[in-house]
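Up next, chain A:
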Amino acid sequence: MDSSTIVMLAIFIPFIFAFLVPVASKLLKQRIGWFAVAIALLTLFLILKITPIIVHGDTIYGEIVWLPTAGLTFNVYADGLSVLIGLLASGIGVIIMTYSNGYMSTKEDLPRYYQYLLLFMGSMIGMVFSANTIQLFIFWELTSFTSFMLIGYWNDKPESIYGATKALVLTAIGGLVMLAGFLLLQVITGTFDIPTILHDESMIQAIHGHELFLITLVLIFIGAAAKSAQGPFYIWLPNAMEAPTPVSAFLHSATMVKAGIYLVARIHPLFAGTDAWFILVSGTGMITMVVAGFLAFRQTDIKAILAYSTISQLAYIMTMYGYTTYHEPGIGVAAATFHLVNHATFKASLFLVAGIVAHEAATRDIRKLGGLRKEMPLTFIIACIGAFAMAGLPPFNGFLSKEMFYESSLEMGVALGSPFTLLIPAIAVMGGVLTFAYSIKFIDGIFFGRRQTRGLPEHIHDPPAVMLIPAAFLAALVILFGLFPSIPVHAVVEPTTAGIIREDVELHIKMWHGFTTPLMMTIITFMIGLGVYTKYGAIAAWQDRFNLRYPKISVNYYYDLLVQNAQASARTISSITQPGTVKTYMSALILTVVVLVGIPIILLGADIIPQSLNFDIAVYEVLIMLFMVIAGIAAALLPAYLPAIIALSALGYLVSLLFIYLKAPDLALTQILVETLSTIIFLLVIVKMPQKFRESIPTTTLVRDLIIAGAVASTVFIILINATQGIIPPFESLSHYFIENSITLAGGRNVVNVIIVDFRGYDTLGEISVLCVAAFGVYNLIHSRGNKT
Partner candidate 1 sequence: MIILTDHLPILLIAIPILSSMVMVFLKGSPVLQKNLNVFIYFCLVILAIMLLQKVWTGGIMVYEVGEWGKYGIILVADLLSSGMVLLTLGISFLSLIYSLDYIEERSLNSTYHSLFNLLVAGLNGSFLTGDIFNLFVFFEVLLLSSCGLVIANEKVGVTRSSDKMEATFKYLILSMLGSIVMLIAVASLYATVGTLNMADIAVKVSASSAAGTLPWHVFAIALLFIVVFGNKAAIFPLHYWLPDVHPTAPSPISAMLSGVLIKIGVYGMLRVFFLIFRDVLPMFQPIIILMALATIVVGAVSAVGQTDIKRMLAYSSIGQIGYIFLGIGMGSALTIAASLVYLVNHAVAKSMLFLTSGGIIHHAGTRDMYRMGGMIKSAPLMASMFLVGAMSISGIPPMGGFIAKFVLFKAGIQEEYYIPVAIAILFALFTLFYMMRAWMKMFWGTVNDSERQGNATPHAPALLMAIPIIILALIIVVLGLYAEPLLALAQATAEQIVDPQPYIDAVLTRNVR
Partner candidate 2 sequence: MKRYLYYSIPLGIMWCFVHGTVSIQNFLFGLLLGPVVIRPFRELYDFDQELSFKREVRKIPKQIIYFLVLIMEITKASIMVSKIVISPKIDIKPGIIAVPLRTRTNGGITAIANTITLTPGTLTIDVADDRSVLYVHSIDASYPESIRMSIRDDLERFVLEAFE
């Protein structure tokens, strides 16, 4: 099989089988989870099958014709980076789905759960293997959406709904902004194809030199930051913890949040090497790292600790990708990539531990937990491995990547010079200190201290194997990668790095590399970290005071302000813009006419008055017109209905008289008939109404309405005196034809009637349809009293 076909299969298989889950669950009942595991395994197998090609240093490309008109093909591209994330997604997918078989109660809606998980996995794989930005965006939004569905899995809980909304709002906002960035990128490069850009040095030069460079970068980076919960967008991730714990482990720590990192890595070749890149990426990363680290330390919910720690760990990675501007890119990218792998392993294992603890102890509150190490020894060991790796203790893999982080921070500081020489390493150490502190807190809070009895089950023990083995497997990987870093490094980190910096790299990562500055920094980290941990009480008290005093210094405050109050505030706006009074609406329409037509009138000034005006008219004609105006004014001013109707009717008869002078007997006839009929209907209608309605018009209203009326009259007058200047010279009217051919072709002398029933009889067909419609409509009106609820 063609390797690109394999990639496509890896994308489609989860989707196809996700839609088969409901069917399969009819057969498998509670064991549907194993079906999902099998699919995930199959996907993992497919990706593993192409891994050797990538490790060898090649890339894979394949395409299917999709939407040629829109300039889109369905194409896949596999290099080190995509295979790395692909392996994470499918590999951790296998582990999580296995674990879920123990974690999820059989009373739950399992088909829906596994369906979403498979859809998510497919989207994630589709996203990383997408060879064009639009396809990437499509899968990106799908991951957001499946994430939304999974966070809201327990959809009757208000917290779930809140968390799901938040995640969707922020990640989807990011996604759309990113789409805008991609569109601009297409403007710059002329293509959506990622490999095309990556493999074309001149295009990258063009990007760097383009005036849209900064805005494009910012837009795309916002997408990445939102997805990876960086910067102000971090707030969705803690609330996402309302999802079932396996979901949190899978989506919100190991894979989906890595999508943002993936994107940063993916666009690295396009934008890196500029000040903007460093400030944006590393700046966001460093701030996030410290803030999230601090918040993680302060949490009492064990999943919340992990959530904030995820944010801070992702910030490490982000920071390192940003560093590459000013020093040798290989180190930073490799360190970031390596930490990405390591984080996936230890954080997923910690989440599984948290899930086990919550599952067995029925609480996630660290204040209620404690002293569980004897009752759950195996869980305790796994937790220690994960937490120590996170804290950066040797000999676990976290130590290695953290050392690389310190090392690159140092180099960065040096490269930037004073005052950054110390500042950047200091910030890095600060991040490390906080990480150390919350890692210790996690272990200490759950497994050490006093075993509480109140609110906890009597017997707490290690979980069944189906939950323990996945966690243990991940812990084993932590140790394995720590002791033998060359395994992941050769398999994925090097090809990934090579793909990003577009040159071959060879990394030599060892546990012991002498008493170097980074090691000193590590030791300092541990010491301060311990100190900080012991001062937990004081720090907590300080933060509580701070929160009380400055409640507005919080992103969540503004999110809630905007989103939670969105309905009410939008309602306020819409009740102003849509006040419900017909008069406003009509005024809007009338004013639109007046203003729009006023534009050319004002622009043209006096030129709007045509050269020749015709004032030649008989006295009696003037009188008739005067009567019309008087009747109209009477209809307007008479307060009682009947006199006003009579005046309107008189106006109608005068109009028919005018039609006589305009040589239109058919019109006069019709006008007379219609006038009388309308009067009868008027009378019918006012039968039940009060006889008059005396409206006292306030002066301001009167003036305003008179101005509007005057404006309308002027507009009509100006258009009319111009329009009656006659047809544009060389052209002739259609009407000559009618007069010439009325008798000969249609056999009638009354040209008007002939037009109505023959030349334009089709209009009349429409006209009598209107009449029928009015009849039926009136019937409906009269018989619409059914619902008075």
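Here, contacts are C-beta pairs under 8 Å (C-beta built on N, C-alpha and C of every residue); 3 or more make two chains touch, one makes a residue touch a chain; residues count from 1.
Selection rule, in plain terms: all candidates are chains of the complex that A comes from, given by their letters.
This is a predicted model, so every value here is computed, not measured.
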Looking at this complex, which candidate touches chain A: 1 or 2?
1
In the complex of these two chains, what residues of chain A are touching candidate 1?
66-71, 134, 137-139, 141-142, 145, 148, 152, 155-156, 158, 160-161, 164-165, 168-169, 172-173, 176-177, 179-180, 183-184, 186-187, 563, 566-575, 577-578, 582, 584-586, 588-593, 596-597, 599-601, 604, 607-608, 716, 718-720, 722-735, 737-738, 745, 758-763, 765-767, 769-770, 772-774, 776-777, 779-781, 783-789
